[in-house]
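To start, I am sharing the structure in question, which I have written as structure tokens.
A single protein chain has been omitted from the complex, and every remaining protein chain is retained in its original position.
After this line comes chain A, so read on.
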């Protein structure tokens, strides 16, 4: 399938690059999710409007086009060169962060209003309320949809190969070009991505169990390898318009 030299010089580093891109963009998307999601529950209409605009623009945008744009247009506009991986991470993080902001907003909105009112009655500041009352209760609700989003993000990392980031898909394409046989390498790639998805799902399931135990609830029963969407989740997702990026629980 490939020489050992190729394997050690391109393929293994490719896997490592994929994981790096995944981690960096997941962190960026997480930060964007919480910041934009919280701002969308702000008291001030202008803040809500601006955060909502961000959400609408990035939700309507194709991640792949965003990536090309970050790689080829933005550097020209600003007049400096990005490392390709930086463009990729930026595009993925900003796009999936927009989807994530809807998860955060939805979970915050689902916290019973009495909790917020109790916080006001105890004269908590807005930040204290958010940090001590609302987010801890909203968090367990966020984990399952964040799992779906993380898998979608993981699948999205394959896109960085088209802006010449040498991830594992890029290495796979090199094998195809040099060896003229594509069956084994693309099969291997698909299996590797699936394994990655499986590991992520397991990890998030553990996180969910911990988060739900924290508020005294048991996680819903799920099957072994699947991240099946619940009926309620599908319909919530329809409401939020975040289908395909795992806005469901």
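Convention: a contact is a pair of C-beta atoms (placed from the backbone, for glycine too) under 8 Å apart; a residue touches a chain by one contact, two chains touch by 3 or more; residues count from 1.
Basically, contacts and distances are computed from a predicted model.
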Quiz item: Hey, which one's the missing chain according to UniProt: "3-oxoadipate CoA-transferase", "Ectoine/hydroxyectoine ABC transporter permease subunit EhuD", "Hydrogenase 2 4Fe-4S ferredoxin-type component" or "Aspartate carbamoyltransferase"?
Solution: "Ectoine/hydroxyectoine ABC transporter permease subunit EhuD"
Quiz item: Among A:28, A:66, A:94 or A:166, which residue is in touch with the absent chain?
Solution: A:66
Exercise. Identify the residue among A:46, A:76, A:114 or A:127 that touches the chain left out of the display.
Key: A:76
Quiz item: Touching the left-out chain: which of A:155, A:202 or A:217?
Solution: A:155
Quiz item: Contacts of chain A with the missing chain: which residues?
Solution: 56-57, 59-66, 68-69, 72-73, 76-77, 79, 151, 154-159, 161-162, 169, 172-173, 176, 181-183, 186-187, 189-190, 193-194, 197-198, 225-231, 233-235, 237-239, 241-245
